[in-house]
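Worksheet: the structure to be examined is printed underneath.
The complex is shown incomplete by one protein chain, all other protein chains being positioned as in the whole.
Right after this comes subunit A.
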Amino acid sequence: MLRYVLSRFATFLPTFIGVTLISFAFIRVLPGDPIIVMAGERGMTQERYDELVVQFGFDRPILAQYWDYLTGVLQGDLGNSYVTKRPVWDEFFALFPATLELSICAMIFAVALGLPAGVIAAMNRGKFFDRTLMSTALVGYSMPIFWWALLLIIVFSGNLGWTPVSGRIDLLYYFDDVTGFMLIDSLISGQDGAFTSAVRHLILPTIVLGTIPLAVIARQTRSAMLEVLGEDYIRTARAKGLPPGRINGLHALRNALIPVITVIGLSVGTLLAGAILTETIFSWPGIGKWMVDSIFRRDYPVVQGGLLLIAVMVMVVNLTVDLLYGLINPKIRKR
């Protein structure tokens, strides 16, 4: 098991360096000069411009700039935002809980519905429930996020007035951040209706962000279950006279979970990408919206740092998934 863990970690560092390179290059490839963008419509004098070029280090060779950046990163310094002048690190962690809260809710939504849906579909293979579910999943998977979001907003916020359109909580409520998670903070605050308001703000973004992972998980669970149900050990379980619930829910699902967990891990990447759009649509103050805004402002350190932190998170999640495998599938653990 230890060797397994170490071998997973060994792949971590090269990937990390690669990501710093890509995030550094990505924003510089985009046309547009951060200093001009900063100056805005007022413009600026040539002297002031030259001064800023030196201050930001843009006069130095590009490789030297990368080297500075990389050594900074390795010492835990992601630089300061050009716009707010605050450390990228601080900004990221101020906004991250909002994204995390939304992503966790979306994932719970996707797993809680996707797993049972996939299992039931596999048990009713080819029947009405299976067909309906799988075509719905296909639609859910191919639906553009922004369109789906707008549709839900029009129906549930516009026509029915059930849910709010933007933000994390009604402006009526104000309390300090304790955990950064609105659901928890609103409860701690003890204010009447704060929690309900937070929940109502979460519903639509959660559904929008969770739809694609939900579809993917349901389909993967179904196909993994179908494959496992044809295995010899399932026949053995039936030959033992075990009830179907136990055969499907324990003997089959435990084996089917192995590929499903991979897919759940991989969806975390998709989820963060989806969060960028979802947060923009619902004005959700998380890192997705922050990144989009920063790209428009050509705020190099924020975009670089944000990309890097997101990538590291995806990597950590994938690592966790690899380790989870070991727990679920004893064959890997003992190798």
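The working rule: contacts are C-beta pairs under 8 Å (C-beta built on N, C-alpha and C of every residue); 3 or more make two chains touch, one makes a residue touch a chain; residues count from 1.
Quick note on the criterion: contacts and distances are computed from a predicted model.
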Answering from "Pyruvate dehydrogenase E1 component beta subunit", "Amino acid ABC transporter membrane protein 2 (PAAT family)", "2-oxoacid:acceptor oxidoreductase subunit alpha" or "Dipeptide transport system ATP-binding protein": the UniProt protein name of the missing subunit is "Dipeptide transport system ATP-binding protein"
In the whole complex, of A:Met38, A:Leu100, A:Val199 or A:Leu242, the residue touching the missing chain would be A:Leu242
Considering the whole complex rather than only what is displayed, give the residues of subunit A touching the chain that is not shown.
-> 231-233, 235-243, 246, 251, 254-255, 328-331, 334
